[in-house]
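Note that one protein chain is taken out, while the other chains of the complex remain in position.
Moving on, here comes subunit A:
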Amino acid sequence: MSDRQVPLLALRGISKSFFGVRVLDGVDLDVAPGEVHAVVGENGAGKSTLMKIVSGGYAPDGGTVEFAGQPRVFGGPRDAQRAGIGIIHQEFNLLPERTVAENVYLGHEPKRRGLVDRRQMLSRTRDLLATIGETALPADAVVGRLGVAQQQVVEIAKALALDARLLIMDEPTAALADHEVELLYGLVRRLQRQGIGLLYVSHRLTEVFDLSDRITVLKDGRRVRTMPTAEATAEDLVRQMVGRELSSYYPDRAAAEDVGAVRLSVRGGGNRKLRDIDLDLRAGEVLGIGGLQGSGRSALARALFGVEPFTTGVVTIDGTPTRLRSPRAATRAGVAYVSEDRKGEGIAARQSVLDNALLASRAVFPARSGRAARTVRVRELLAAVEVRSAGDDQEIRFLSGGNQQKVVLARWLALDPLILLFDEPTRGIDVGAKSAIHDLVRRLARAGAAVLMISSELPELLGMSDRMLVMRDGRVAGELPAGATEEDVVALAVGTVREAAA
């Protein structure tokens, strides 16, 4: 990028707080036309908030946003769109039942004599797709039938149809398969050549190095550094992003003598999403499951909990072959599951903290002990996991994410489970509550539970696991011991090394 150009986007001293917590603190950032500017940082570093400010989702508390040389205050996402800022979210904003063209021109369909001009809508969509080199995508295909990568192309076309000059891409490869990432690379470069500025948010460093011209590192809401990509190294970036020693942040791992007998074993497990799963989970250990989104991590946890059961293979619990046909059967067999989708599958939002904590006990073991005794016990558990609420009768939806998660944990702890499955247990949870949950997970393992934990956050996965399985395409791609590096995990997850089994 050259300094002669007026920056397309100039952020100066952007600050933002939520409920007194400072999420962004005096952040400066420039994007030039045709530049790919990567923003990296750990989860919670403030990347998403910054992107929402640029795209009109939030108003900053302090600082200025200049776009195309003019100071701007966006009243909402539509203002930003109209000004020429498009955002591609991780979750697509598309209507699966409608065609590509209908989606691209939704809200501003071309008209002729008062009616929607379908022919023009199709031909303009085709032109738009052609300018970004995506001629293979039919403009009249129904979006729901497209692959994820193609849907992403539709999203990009939708932004461009509004004459976007700045595109924000938030973790654009999170949902993509390997070969699709290559396609995205090509697309990004073509957009760049057209003079479109790109803000590229990612925590995958490979992509950042492959694509960006400059990199800005955020940490705890502040800008650590902005540097040309050519001058950056991966080691520097990681150090600046993390800024602390990894190991000190997580509870100690299990000592060899703490790890007991095999509690859960799977041989040849498979279903629609999984193939040839072999795994042993021992009492006292935390087994980490790594892999990209869609690699079968969650499918594995869901299979073990009987949500989408294995259709082939054998599951053994404490030496007894067991069929985990439903969540109810799994719960009775001593399995507990904390879903990654807390809002959708974890909590009953409008019920009280206490009702939520009692949900599984009530449902699966209706009259195991006296009702009063059970309630007392669950109240104790809620206190033990340090749920902060206005009382056990408060509706759970008013609690913070971290506290909601603690209630979900208490729900399962009430059943004294032998096997705990955690799917992204700390997603969307603030740092303080996060380490409390880490401690709790470790305490449970130390007390003899067998823990399986899925995490997309590599530092968490590496910091918590006694050993790791990395998944790819519905199979176990390989196993890694404690002390493996992020690179080891990523290499297995994306398949750059051939694992012995293949």
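Some points to look at:
Simple rule for what comes next: a contact is a pair of C-beta atoms (placed from the backbone, for glycine too) under 8 Å apart; a residue touches a chain by one contact, two chains touch by 3 or more; residues count from 1.
Keep this in mind: contacts and distances are computed from a predicted model.
With the options "LuxR family two component transcriptional regulator", "Cytochrome c oxidase subunit IVB", "NADH dehydrogenase subunit L" or "Ribose ABC transporter permease" in hand, the undepicted chain maps to the protein name "Ribose ABC transporter permease" (source: UniProt). For the options A:Asn93, A:Thr233, A:Thr311 or A:Thr485, the residue in contact with the chain missing from this view is A:Asn93.
Between the chain not shown and the residues A:Gly13, A:Gly62, A:Gly147 or A:Gly448, the one that touches is A:Gly147. Remark: the omitted chain is touched by one listed residue; of A:Gly63, A:Pro77, A:Pro251 or A:Gly428 this is A:Pro77. Contact with the omitted chain, checked across A:Leu106, A:Val262 or A:Leu415, is made by A:Leu106. Within the entire complex, the positions of subunit A that touch the omitted partner chain are 77-78, 81, 93-99, 102, 106-109, 111, 114-116, 118, 136-138, 140-142, 144-147, 150, 158, 272.
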